[in-house]
Each structure stands twice: as structure tokens, then as C-alpha cells.
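And now, chain A:
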Amino acid sequence: MTPTEPLIQMVDVDKTFRQGHRVTRVLRGMNLSINPGEIVALVGESGSGKSTVAQTLVRLYEPDHGQLVYAGSDVSHIRGGELKEFRRHIQMLFQDPFASLNPTQTVRTILLRSFPKESKTSGQKALEQHLRDTLAEVDLSPPDNFLSKYPHELSGGQRQRVAFARALGVRPQLMIADEPVSMLDVSLRLGLLNLMQELNHSQGLAYLYITHDLASARYVASRILVMYAGQVVESGSADAVVNRPQHPYTQLLVAAAPDPEQRGKRDESVTINGEPPDLSQEIRGCPFQFRCPLVFDPCLTVNPAMVEVGENQWARCHLFDQRQKTVVRG
Partner candidate 1 sequence: MQEASVVHDPTSSPVKTSKPRNPLWHNTKALIGLGMIALFILVAIIGPWIERYAPNAEIFIPGQGPSSAHWLGTTALGQDVWSQLVVGTRVSLLVSFLAGIVATFIAVLVGIASGYAGGWIDNILSILTNIFLVIPSLPLVIILSAYLHLGNWGIIFVIAITSWAWGARSLRSQALTLVQRDYVVHAKLAGQAWWQVIFGEILPNMASLVVSGLLFAMINALLTEAGLDFLGLGNINAVSWGTMLYWAQNSEALINGMWWWFVPPGVAIAAFGAALSLLNFSLDEITNPRLRQRKVR
Partner candidate 2 sequence: MSKNRSWMWAVPAASALFLAAMGSGAFAAPVGPHVGGSISIVASPHGPWADVFNPFAPGETQDDIVGDIYEPLVEWNGSTGAHKAWLAQSWAWSNSNKVLTLHLRHGVKFTNGQLFTSADVVFTLDMMKKYPAIDTSALWSYMTSVKAEGPYTVKITINKPDATFLYYLTGTYMVPASLWKNKNPVLWTDPNPVGTGPYQLKSFSPQNIILKRNPHYWQKGKPYLQTVYYPSATSNGSVILGLADGSIQWSSIYSPDLRNSFVSKDPSTNHTDVSSGGYDWLYVNLHQYPLNLLPVRRAISDAINRKALSVISESGYSTPSRLDGIDAAQSSWSTPALNKKAAAVYNPKLAESILAKAGFKRGPNGMLLTPKGKPFTVNLVTASSFTDFVSMTSQISSMLHAIGINTNITVTSVSNYSNKMEDGSFSMGVMWGASGPNPFYTLNPLMNTEYSAALGQPAPDNIERYSNPRVQQLANEYDASTSVAVHKSVIDQMANIMATQLPIIGLLNRNSPNEYSSATIAGWPTASNPYWDNSADVGPIVVLTQLYAKK
């Protein structure tokens, strides 16, 4: 793996779910790439397909079309031992700290079960040390206080840290954090986000941070992808996307988010009207046309392509089409 090569890439991935006669196209030409040690945020409303992206990245789903490339090799359709080996490098941090830990197991058991086999051969003492180190890494100390606890004896934040530790136990290269703080008390959120960054610095752990909250995305991520209706509609550096949003959807998201400078206050005049489109219906033209305040004729017929709209910033909107910039992949 050369330093410039992305850690993982999704190339034109389609994913469709069938339920009886209903066919739902959740992902349509999804592109994404994460470099080693990079923190990428994926922002979108619920129903935009961001969780499907997460689950496809760990190959809980197989892409219908397109490729999933890990370290230069196509892992879209691998199985068995290969899949197992691939999954060791990618771990997930779940949204609900109550559902993500097995209520019948102690913290010790939970962690032990997540450690790879080879770590168990290194002797009892080393294993104990490993357990403690892992807990220390997620700032749960003293570790002895926690090892014999059951999940229901822990607070939400503690639980999420245990889940974090469990994921770290495998020594992954990429952590997919699917709304890891949304169910935590506000006071605990910052702590967890800081922990994520710490581990990024200390271990070079890459993240895909999935959230609906632009502010926290900007806080942790270096790059932000904005998702709408199964595709990326804008991407760029965190500062660029938040400070100079180009796509009308991103602009609305930014306007609706609370201003970090004036805590708690937000511009009440800006709301995103309407709902995301029904993905089980065929969509002609731009999927955002139904809610876009700037909608014009081409939006109704053609789905726009991704165009460069600034330095390292791309958007998928007909407003920028005239400039005919190079089409690039997000």
C-alpha cells in the first residue's frame, strides 16, 4: 500500500432492496474514498442512505453494482476467510449504546470476545494487561472498576466507551462511527468526540464519522461529504463545506444548524421544507428538485454531475454546470 493510495473506496456503488414488489434504490452511484489516518464525515438526513453506506463498507451488504476497493483490491464479493480477514481491519461504533452491548456479558467478557485469536495465546498475564490497556485507551479508569460490570450498571457514555474499546481490541485501521454520540447526554458528547481524535492522532486510526449534525462533523473531520437520496451532493474540506457551502442543500443544512458562535441560537427563518424523496419511486432529474428553493428547468430532467466548485470542493448541481469543470469522483 503506497501512502497515496486510499484505504478504502466505494466506486459507483448501487444498492437496491427488494421487499415483495417494492424496490428501493438506497444507493445510486455512491462514491467515497478514505485515506489512511483520515477522518471523513458523512452528513445527511435520516433516510439518505448513510447507514447503508456504513453497512456496505463492512460488507454486511454486497454492492449490486460498482466496487468496494480495500487497499487496492476489490472486496465487493469476497466471502468466507477472506471476508473475515477484511473485516478485521474495519470496525463499527454503533449509535445506541444500550443495544450495542450484550446485556448478559460483563465488560471483561465483551472485550475478551472481541480480541483476535492470537492475542489469547500470549498468556493470562499479557491478556489481563491488554484488557487494562484497552480500557485505559478509552479513558475508563481505573479498569478494575469496570471489568466485572454488566452493561446495565454503566452510564450511556461509559457504555459507548466500552463499545469503543471493544472495536479497538481488533486493532482496526478504519472505524466506522455511525452517529456514535447522538444518543448520549450533551455533556458527554464532546468527550467521546475528543477521544476519537486522540486515537486518530496517537494510532493513525481512520474514521468515517456518520452524522446528521454538521457542527460535530466540522469539529472532528478534516473532510465532509454531504449525502442526499443515495448519492454525495457536495464534498470538500470541512471548513470549505461549512463556511462556503455551494449546493443548495448544504446551504440549507448550514443555515439550519445552530451557530457555534452564538450557542443555542439558530436562524429560525431557515427551515428545510418537505421530505426526502421516496426512493422506491423512479426519480427523473435532480433528486433535490422537490425541495430546492433555486429549482429551474434542467433540474426536472437531468440528474446533475459532480463538478468542482472551489478548491478541493465539489458539488452536484446544475447551477454550476455551465462552468463545465472536470467531473470528478467525490
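A word on the picks: all candidates are chains of the complex that A comes from, given by their letters.
Following the convention adopted for this analysis, a contact is a pair of C-beta atoms (placed from the backbone, for glycine too) under 8 Å apart; a residue touches a chain by one contact, two chains touch by 3 or more; residues count from 1.
Predicted model, so just to flag it, every value in this text is computed and none were measured.
**Q** Contact as defined above, complex as supplied: which of the candidates 1 or 2 touches chain A?
**A** Candidate touching chain A in this assembly: 1.
**Q** Can you tell me which positions in chain A touch candidate 1 when the two form their complex?
**A** Going through chain A, the ones touching candidate 1 are 58, 60, 84, 87-88, 90-92, 94-105, 110, 113-114, 116, 145-146, 149-150, 152-156, 158, 163, 166-167, 170, 182-186, 212-213, 215, 258.
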